[in-house]
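For this depiction, one protein chain was excluded, whereas all remaining protein chains were kept in their positions.
By written order: A and B. Residues from 1 in each chain.
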Amino acid sequence: MASRLPMLFLLGSVFLSMVSGHNAFSEKEKSQQQKQNPYLFRSQNFKTRFENQRGRIRILPRFDQRHPHLQGLQNYRLVELEIQPHSLFLPHHRDAENVLVVLEGKAIVSIVNQTNKETYNLEQGDVLRVRPGRLVYVANVEQNQKFRATSILIPVNIPGQYENLYPFGNQDPLSYYIAFSKKTLEATFNSKYNEIERILFGQKQQGEKGQEQSSNEGVMVKLSSEQARELRKHAESSSSSSSSPRRRRSPSSSPSSSRPIFNLRNVEPRYSNSYGNMWEVRPEDSPELLRDLDMSVAVLELKKGSLFLPHYNSKGILISQVIDGEAKLELASPHLANERSQEQGQENKHHEEEKQHDEEEKQEEQSEGQIRRVSSRLNQGDVFVALAGHPLALRASKKNDLWTVGFLLDADNNQRNFLGGEKDNVINQIDRIVLEQAVNGSGEEAEKLLNNQKESYFVNAQRSRSDEDQEEGSPLLSILEEESF
Amino acid sequence: MASRLPMLFLLGSVFLSMVSGHNAFSEKEKSQQQKQNPYLFRSQNFKTRFENQRGRIRILPRFDQRHPHLQGLQNYRLVELEIQPHSLFLPHHRDAENVLVVLEGKAIVSIVNQTNKETYNLEQGDVLRVRPGRLVYVANVEQNQKFRATSILIPVNIPGQYENLYPFGNQDPLSYYIAFSKKTLEATFNSKYNEIERILFGQKQQGEKGQEQSSNEGVMVKLSSEQARELRKHAESSSSSSSSPRRRRSPSSSPSSSRPIFNLRNVEPRYSNSYGNMWEVRPEDSPELLRDLDMSVAVLELKKGSLFLPHYNSKGILISQVIDGEAKLELASPHLANERSQEQGQENKHHEEEKQHDEEEKQEEQSEGQIRRVSSRLNQGDVFVALAGHPLALRASKKNDLWTVGFLLDADNNQRNFLGGEKDNVINQIDRIVLEQAVNGSGEEAEKLLNNQKESYFVNAQRSRSDEDQEEGSPLLSILEEESF
Partner (left out) sequence: MASRLPMLFLLGSVFLSMVSGHNAFSEKEKSQQQKQNPYLFRSQNFKTRFENQRGRIRILPRFDQRHPHLQGLQNYRLVELEIQPHSLFLPHHRDAENVLVVLEGKAIVSIVNQTNKETYNLEQGDVLRVRPGRLVYVANVEQNQKFRATSILIPVNIPGQYENLYPFGNQDPLSYYIAFSKKTLEATFNSKYNEIERILFGQKQQGEKGQEQSSNEGVMVKLSSEQARELRKHAESSSSSSSSPRRRRSPSSSPSSSRPIFNLRNVEPRYSNSYGNMWEVRPEDSPELLRDLDMSVAVLELKKGSLFLPHYNSKGILISQVIDGEAKLELASPHLANERSQEQGQENKHHEEEKQHDEEEKQEEQSEGQIRRVSSRLNQGDVFVALAGHPLALRASKKNDLWTVGFLLDADNNQRNFLGGEKDNVINQIDRIVLEQAVNGSGEEAEKLLNNQKESYFVNAQRSRSDEDQEEGSPLLSILEEESF
């Protein structure tokens, strides 16, 4: 058994090592290696923008500040929204596009236009677009179920930054009307300032008709049962949902072309077998919602112990979050193979430009075709980025099915090219003569290997007991592999 | 009477203060506060690129260098052009798009193509597009009236930078033919170098036929009465204007779809009542001119003592300049509320990236829904930026009508959402139940307040004498409010 090579810890190189089957590294070392996956964001990395008893808003730090490779994602932010039962997210607008996916629960969303209001009954799997500047409010009128959603936001003013603006706030938030002078406010409302101040800026008092005592500090406030009931009534009479029969358009399970909402569960899965399903809506499938954003939205279900076959996106960049379950992510990065040690990564800001220039030079001199392997365990809420052309694979744990939501950017004309299995596999189209020059073994042997997996997209990754017994002494084992996964 | 809170001077927070009605701050403090409006540019901030007796070119410093919030405007420059009577702006082309609005006077513009020339008689209110690389010259053939225009330029080579290039120059400017060698020039003109040098590079002498003595240094030169007359004749026989009956297209007051010119006064005002008018042309209204630039152009007339009701642009960014009159600008900024002190703003360039990263982090931890109020007095020539989603209001002084010109960027599908008045008001569409949770007072009271102003867009902002008497002791007065305005 070969000895372990300490150099395995050096970033920027990949060594083939021959190590024993057992996992010989400490937790500390493992977590250090995981820290060094620059394409991975842990659930705890989200920062809380707002939180009270009625709900919360959490935002992932900027992608481009995590690592220079993610510069292309500078103007995308990932935001989690949670609203407790009987709660209202106060009316607001923001200076960003919002593509929201409902992960759990229900909510009533109203988007207020100049002459009308669009109201939607959101449920799990719904994808909704709220354009910048649109006034919107969200109510969870359920008794017991909380509402959870994840959004991609695309700021329109300042790259990577956005804000919500609230017309009303009971002092927290501040109503943006506070920015205007007395004179302006009096002319705006054709009323005395006293009255304006009392209603818009005053502290909500107890004892007002129809309202219960509540700690109403914050952008999310409590709804009484009666108010919840009323809102539900209003919504039912005038709203639409992605699947409601009362839609003014002809009922159809395909995303309507002119509405900013559809449900991923209403579409036929793009990939489907007994090991998993993937539902995906692409820009061309939902013009109103996705086309000008050049974005696809997908939900993946991977049965426990199954593998999402290695594949890569030809041109799209994927941002993906684990909704439920656990997974092993394996990713090949050529760019990371050409980098210097990451410890120097973000600390030396002064030298940022210089460093990048040197890295650039260094990169040019590197061997062609180097690959750095990146492997991490994913838990619920974790987020990862797969750049275009980067091969990746996902394996669900043995214990639970895995559910993820994914946003694919620059999605127009993207191809998901598989590196194994039968369908959509570009590797097994290669000329045999060429294969022969590229692999060890005859072209015939190579073709046989490449075509041995008859399934497509999702396969069983569990090994039989007898297979595992044969592992002893196998020459190559990943240092990050955990056999018990 | 509550005491003044010194913390009012801290940027980055807004405090509700209770101060006396009178204006208790010194001129120094007031001007310091105005300096701290990062979205405002004074007329004197323009830098002079060129000036002689015949005219001048002034350019506003780069928006993104004024403040990081204006990064999105990195590739837009604002330029003022002034040409005296009987003067010619020498032929030139530039490496930038140019959308020009005529503020005062008349001029003859010729855009030279490979096989023909387009000549336009410009007058006040005309909007003209000159594409990059187009050879153009401008003549003011009037006797007494100067020509003034404001342009938005969009550089095509280097972000934020552009240059004019002159084929001929009498040594100042230098003819760009100077860049070519003798050999090249002789082959280019099939002539002896002596002759080329004499005509293209030689100093203009006195006594040449038809030409008066003139200080012809510079890109603008004098025209004799005779030359002015001749140019006017040429123009009349072959030119077109935005309203000329001799246009080859059918006469129409709507912007023609295929010509790079229209007059804002030829369109029906988008908003109009006895307190003001706004004429606006959007990308879809004038495809040849504005569509691929994704820009709207508007002129606003606000009668003295009137208010342009608070509103915001859903996705467009507005650059606006005061043409005539004085105004009070009030603007709500959520991004400024989350910033550190601006004194540190631009000086510490070394720490720029670090600072921005820290600000970013800090911002994420800030309370949701903070608003910073920005209020400034505007004079003729001043320029302000209103970012998308930022509510703003304009009040004209009591003494003069206000005229402004505005360029709205990213204009496609923009909605101007009003926060008061009857039309285009998104606030008064909100469910009463939701209002009740958001304001102090019943939903009924709130609705009544929100609907009390029956006018739309522009309203009277003058208060009656009896109103002013009641101001004593009102709880909230803006520290920046000037009652005499």
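The criterion applied here is as follows: a residue touches a chain if its C-beta (ideal position, glycine included) is under 8 Å from a C-beta of that chain, and two chains touch if they have at least 3 such contacts.
The model shown is predicted, which means the values in this text are computed figures rather than measured ones.
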Going by the contact rule already stated, which one of A:E51, A:E230, A:D324 or A:D424 would touch the omitted chain in the full complex? A:D424
Spell out the interface residues on chain B facing the chain that's missing from view. 47, 49-50, 57, 59, 61-62, 65, 88, 90-95, 110, 112-117, 131-135, 137, 139, 156-161, 163-170, 172-184, 186-205, 208-211, 216, 218-219, 221-223, 227, 230-231, 234, 349-350, 352
Could you pull out which residues of chain A are in touch with the chain that's been left out? 14, 16, 68-69, 71-72, 307, 309-310, 312-315, 317, 328, 330-335, 338, 350-351, 353-354, 357, 360-361, 363-375, 387-391, 393, 395, 410, 413-415, 417-421, 423-427, 429-431, 433-442, 445-446, 449-450, 452-455, 459-461, 463, 467, 471, 474-478, 480-481, 483
